[in-house]
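First the structure, which I've put down as structure tokens, then a few questions once you've had a look.
Now for chain A:
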Amino acid sequence: MSISLLLYGLVAICATAMVITRTAAVHALLYMVVALLALACVFDTLGAPFAALLEVIVYAGAIMVLFVFVVMMLNIGSPAEQREKSWLSGGIWVVPSLLALGLLVTLLIGLRSGAVPAIVQGAAPIGPREVGLALYGPYILTVELSSFLLLAGLVSAFHIGRRIGGAGIAPLHPDGVHVGVNEHRGVDR
Partner candidate 1 sequence: MDSFSFLPNAVLVLCAGSLVQMAAIAIRRNVAQDAVLGLVVLLASLAVILAPTALVLTGTLPLFAPDAWASYTAALVILSAIAIHIMSWRNSVLSDTSVGSEYYLLLTLATLGGVVMSSAIHDVSFFIGLEILSLAMFGLIAFRNARIDAGEAAMKYLVLSGLSSAMLLMGFALTFAETGSLRFLAPVATNAPEPLLASMGVILVLTGMFFKLSAVPFHLWLADVLEGTSIPVAALVAVLSKIGLFAAMVRYFSSINLYVSGPQVDEIVAVAVLSMIGGNLLAVAQTNIKRMLAGSSIAHIGYLLVAFLSPGPFSFASAAFYLAAYAIATLGIFAIIAGVMPQGSYISDWYGMFRRKPVAAFAMSVMLLSLAGIPPSVGFFAKFYIVAAGISAHRVILLLVLIAGSTISLFYYLRLILVMILPRPSDSEAHRQMPPITTPWVGNRALIALLAVATILLGVFPSRLVQSGRQLLDVPPPPGPSASP
Partner candidate 2 sequence: MFALPALIALPFLGGLAAWLVGLRNGSARLPWLVSLLTLLLEALLLLGVTGMTGGSGWRGHFAMPWIPLFGIDFRLDMDGLSLVMLWLNLAIAVPVLLTSSREIKERPGLYHFLTLATIAGINGVFLSTDLFLFFFFWELMLLPMFGVLLIWGGEHRARATLKFFIFTQGSGLLMLLSILALVFVHVQETGQLTFNYFALAGTGAMSRAAFPIMLGFLIAFAVKLPIVPFHAWAPEVYAEAPNGGTILLAGILGKTGAFGLIRFVFELFPAASAQIAPVVMAFAVVGILYCGWLAVAQDDMKRLVAYSSLSHLGYVVLGIFSGTRVGMEGAVVMMVAHGLSTSAIFLITGFIEERTGTRDMRRLGGLWPAMPQLSAFAMFFACALLGLPGIGDFVGEFLTLLATWHVNHVMAFFAAAGSVLSSIYALTWMLRVFYGPPVFAGEAPLGRPVAGVMWTLGAATVLLLVIGFFPQPLLDLSAPAAPQQIVSLAGGAR
């Protein structure tokens, strides 16, 4: 079981590494789906089948699909890939890698020195039932409030997306300085 956990984890890590290094968006998204599926397996191994399911359904199923839609809408072609390749070359990796490495090392040190975990031996997995009880028991307020979170996201996304069709973007002044009149026009329409 521990082997499988590590295996799944390794898959997830490799897939994620592929995600952030791909030049083509679609490839990256596919690797992302792989990573998410691997993670779902990790969840399941950890005894969280409900979370694993949600991971597959919501993350891989909904969110990633949303990304794919957008990629399709934007129609990013091969010139974009070339550009991505050029962006990813050279010294651009150095500083971020160092920072990431620093973060990784420190966090891993923290993990190693963590207090001995209070492991509940042989416990049953925390299934949907337990989660449901928790959600609609002690966390009922949280659930209610998260609906407002979603509402805020909804309204925001709706509002931002709403104007795409219209010609609501004011042209830029050649020198990049906004002219007040333009703004007025853009607004008053």
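By definition in this document, a contact is a pair of C-beta atoms (placed from the backbone, for glycine too) under 8 Å apart; a residue touches a chain by one contact, two chains touch by 3 or more; residues count from 1.
If you want to know what made the cut, all candidates are chains of the complex that A comes from, given by their letters.
None of the values given here were measured: they were computed from a predicted structure.
Visitor: Pick out the one candidate among 1 or 2 that is in contact with chain A within this complex.
Guide: Considering all copies, chain A is touched by candidate 1.
Visitor: Quick one: in the complex, what on chain A touches candidate 1?
Guide: 106-107, 109-111, 113-115, 117-118, 137-142, 144-146, 148-149, 151-153, 155-160, 162-163, 168-170, 172, 177-178, 180, 183-184, 186-188
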